[in-house]
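This is the structure, below, for whatever I ask next.
Removed from the display is one protein chain of the complex; every other protein chain stays in position.
The block that comes next holds subunit A.
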Amino acid sequence: MSNFTAEDKAAITSLWAKVNVEDAGGETLGRLLVVYPWTQRFFDSFGSLSSPSAIMGNPKVKAHGVKVLTSLGEAIKNLDDLKGTFGQLSELHCDKLHVDPENFRLLGNVLVTVLAVLHGKEFTPEVQASWQKMVAGVASALGSRYH
């Protein structure tokens, strides 16, 4: 679906090389739960999500955020076949996890915002545009096997 140019791929891979998945993972999932509190509906088993500081400091949130971003890292190695890469995860999110694909779009935009926080000036409008393509492609791939 998304056609990644050589420039897109370069922007995505070079920025990703500088990302600390440990930090970014917790930050990304945490902010999703803080900014869009209704997304907490999927995480009843995570313990305290009662305040922004509880959420951002919650070790289960951090661990799960790392899991999610690690998966994204795999996708970055396969930008030309996101649907293939995420086929099984798509089925999982539909059949077992019952996640509305709208949540993938929300998470993608939170990730873009976190990258802006972490990289500042380096996260230029051009780099952002490549990353928006990336997160849109991932969201689409994750929703591709819904039925």
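One rule holds in what follows: a contact is a pair of C-beta atoms (placed from the backbone, for glycine too) under 8 Å apart; a residue touches a chain by one contact, two chains touch by 3 or more; residues count from 1.
The definition used in the following text is that contacts and distances are computed from a predicted model.
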| item | value |
| --- | --- |
| Chain not displayed: protein name in its UniProt record ("Calcium and integrin-binding family member 2", "Small ribosomal subunit protein bS16m", "Hemoglobin subunit zeta" or "CCZ1 homolog, vacuolar protein trafficking and biogenesis associated") | "Hemoglobin subunit zeta" |
| Touching residue (missing chain; options A:Val19, A:Ile55, A:Leu107 or A:Leu142) | A:Ile55 |
| Hidden partner chain, residues of subunit A it touches | 27, 30-31, 34-35, 52, 55-56, 109, 112-114, 116-121, 123, 125-126, 128-129, 132 |
